[in-house]
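After the structure tokens below, expect a handful of questions from me.
Complex shown without one protein chain; remaining protein chains in place.
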Amino acid sequence: MIEKVRPHPSQNEPLIFERSSPGKKAYQLPDLDVPAVDALEALGAANVRAEIAGFPEVSEVEAIRHFTRLSTWNYAIDYGMYPLGSCTMKYNPRINELVARTEGLAWAHPYQPEAQAQGCMEVMAKLEAALAEITGMDAVTLQPAAGAHGELTGILLIRALLEKRGNPRKKILIPDSAHGTNPATAAIAGYAVENIKSSESGVLDVAALEQIVNQDVAALMVTNPNTLGVFEENIVHVAEILHQKGAMLYMDGANMNALVGIARPGDFGVDVMHLNLHKTFSTPHGGGGPGAGPVAVKKMLEPFLPAPRLRRAGKKWAWDFKRKHSIGRVKAFYGNFGVLVRALAYILAHGGPGLRNATVDAVLNAVYIRKQLEPYFDLPYTQANMHEVVFSDDRQAKLGVRTGDIAKRLIDYGFHPYTVSFPLIVHGALMIEPTETEGKQEIDQFVSAMIAIAKEAESDPQLVKSAPHGTRTSRVDEVTAARKPVLRWKPA
Amino acid sequence: MLDACGVSSAEELFAHLPEAVRLPRPLALDPGISEYEIVQYFRDRAEENANGYASFLGAGIYNHFRPVLVDTVVSRGEFLTSYTPYQAEISQGTLTTIFEFQTMICQLTGMDVANASMYDGSTAVPEAAMMSVRATGKGRVLVARSVHPEYREVLRTYAKNQGMPVDEFGFVPETGAIDLEDLERRMDPLTAAVIVQSPNFFGIVDEVKAAAEIAHKHGALLVMVFTEAVSLGILEPPADADIVAGELQSFAISPSYGGPYAGIIATKEKLIRQVPGRLVGQSVDSRGNRAFCLTLATREQHIRREKATSNICTNQALIALMATVFMTVFGKEGLRELATQNLAKAHYLAGKLKPRFSGPFFNEFVARFEGKSPDELNKALLKKKIIGGLPLGRFYPELADSVLLCATEMTKRSDMDRLAEVAQ
Partner (left out) sequence: MYPDNYRYTKEHEWVLVEGDTGTVGITDHAQEELGDIVYVDLPKVGAAIEQGKSLGSVESVKAVSDIYCPVSGEVKEINSTLADQPESLNSDPHGAAWLVKLKLSNPAEAQSLMTAAEYQAYIGAEK
């Protein structure tokens, strides 16, 4: 039992199990309108369980207080900016939440007869068309449940096409600046991973690429703009090199917030890509999910898309299961429909011009931050950045202060940290992405905070290294958590 | 701001992009519409769906009460709009609720450790299969035909690319339970896992213990799958399973035409380092107070990269939170009462019809109807604003004359009576 270390009850809330007491109830079920059944008789004694030992027993008031109190221990977009690079933490419009709960949509069962599910199918079809237009691709699948899931789907599509052509090939090229899901995905898809080093300027080394693309290479996985926020200016040439050798270009769409309405991956040579609806298209992160990772492809990959696909049958929509070249399902049912509704609501709200404006604002915000912070933080790659900017902690590291410390100190200033130590090609990286959501006021406050910390690193490094100081919880001992994992509560 | 950026217009910020990649025209999308129009758009779409129909569909997705408190809690901006809890100091809300979630899943399933959720039940199955392969060093998987057909499809998609052979074993036509003799015949020393579901796709409470014995005898792991989480309120947890892979949609997660849902992987202590996905652990902060953090991250993609236990990055945190609130509201007694109500409803309906299988069942069963094909029956039911059960022909040719019917606490007696009438 923890001791009361803080005076205020909302700061000291125990686990729900520690609040429980036998017989307390928060639920009420209607009386049965059919005869009760003896579980032992119906199921057999061996199949009937004893009570669920340790399960919560609290009242409704205790339940709502418990979760409300816990919620106050979280930072959130609703509180302030998340400058997390590559996460695109933009505002989650509340209209999305409302429409996702529209009864006829929220209660729709995936096995409802098609004639009774036309509304859901129309929503999905409209989103597919919008995403195809945005990406410049020919066909879209909404089945994958998240970005990494979309990546896997995309690589499996490539494999299927190459197999049909006679040789699935053996390896996937991945830049050393890539997100960790990229190589993990390639491995699950059964490919070997070959890392390619970025050039000195941080972009793809085209000469090196030309050397290593051969008949064993199935694809290159690229992020554009890359994880430095820099546009791969040679992307068209890169695509040509790959296509000449029969390999494909996969694009990780995590950084689409820099491109929507400005440039389309389908136009610059990408064969297949995934989108993150929980990044570019404003669906909420919810503390770590759900997301959705639609995959957009060029025509030649369309036959291999996961089944079923939406098909127009006269005036109605139908699910087409007869897809003999399909790679199969990557998930049961059709996709994270509830997330798709939110993304469509976002697209409807912005419209074409609005989406483009959002991109322009996102890039403006990031370039502004770069200019304001350049005098104080080391900028290892100096080309034009787009929606995000990556600094390194070199200057501060000389004083013993690292990116992780600066990030923790930023919390004391009321902001969530930026992305720490990624991409790996920058030593001690500080990766900052404001998104279009932030106005000048918020950004200027963020900039002031960062500058103040840079100065603290010189005048009082210990203050930064022992941050955060103002939070309910101070730095957590992650070492003991890993050495002696305790992954569940147990009664004393 | 433009001054600070050294440009006279924001368009200049894109000037460095090669001409060849620039989109020369506006996006071919309608202009933005107002909040009111958006609400109307989706209302119109909802009208095009079935509205106000009674439904007897189950088959992996279930109609259950959603306590009002669930949406109240998940609508709080601190939960809805927060990020993955990598920064533990300002994410204790999320981390604490996930720790509670992990605990409740262990309590429900009888396992030692549970992760912070997978995308859904269907993708949890291949993850469990891959865990078994890593843990045993063997390559082949045996799955029961009575496991959800779409789950088996997803398993095959993953397995194909890992060089993991997947074979199936059958069910007994009279009882609907797994055919243990068929399983024994197909077992071999190369099998890493035997995968069964209980209650299975037909609603039958299956022979998990017996399957586990066969699996263990041959050095394989037993993976138990569930799609109807409410069943754990009354059914004996699978103590003999090595890995449990399941779907939590029944716990206050809207059916929402296919997702988002939340899957789980739960397992024994010995397999802890093989578990995919996020894990929250208990620790202390520098002032000595209890605090939670993500842990054992070295299993995951952002560190291990190509050697990771999975490529998964997301967990379904907000969905898992819905389930956590549900489990809190119903609690120890409520979940049991809910389960027994489901049992009563389905058995009432079964009493009026003729279940095809003789095995014990929870809230779903298979039935066939004299002189009426499933399609004919369902057509007649639709006229009465009733969505009938799932015709099984699309998944099991030998059961093409049968439907899978589900009755939950939400199913009204009057609707069951009407269905029985039409079915006569």
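Think of it as A and B in the order they're written, each chain with its own count starting at 1.
Criterion: a contact is a pair of C-beta atoms (placed from the backbone, for glycine too) under 8 Å apart; a residue touches a chain by one contact, two chains touch by 3 or more.
Since we're looking at a predicted model, the values are computed, not measured.
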{"item": "Which residue of B:298, B:358 or B:424 touches the chain not shown here", "value": "B:298"}
{"item": "Contact with the hidden chain (one of A:125, A:162 or A:482)", "value": "A:482"}
{"item": "On subunit A, residues whose C-beta touches the chain left out of the figure", "value": "421, 478-479, 482-483"}
{"item": "Footprint left on subunit B by the chain that the document does not show", "value": "273, 297-298, 303-304, 307"}
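In the analysis below, only the chains that are shown with their structure count from here on.
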{"item": "Whole-Å gap separating subunit A and subunit B, where each centre is the average of the chain's CA atoms", "value": "20"}
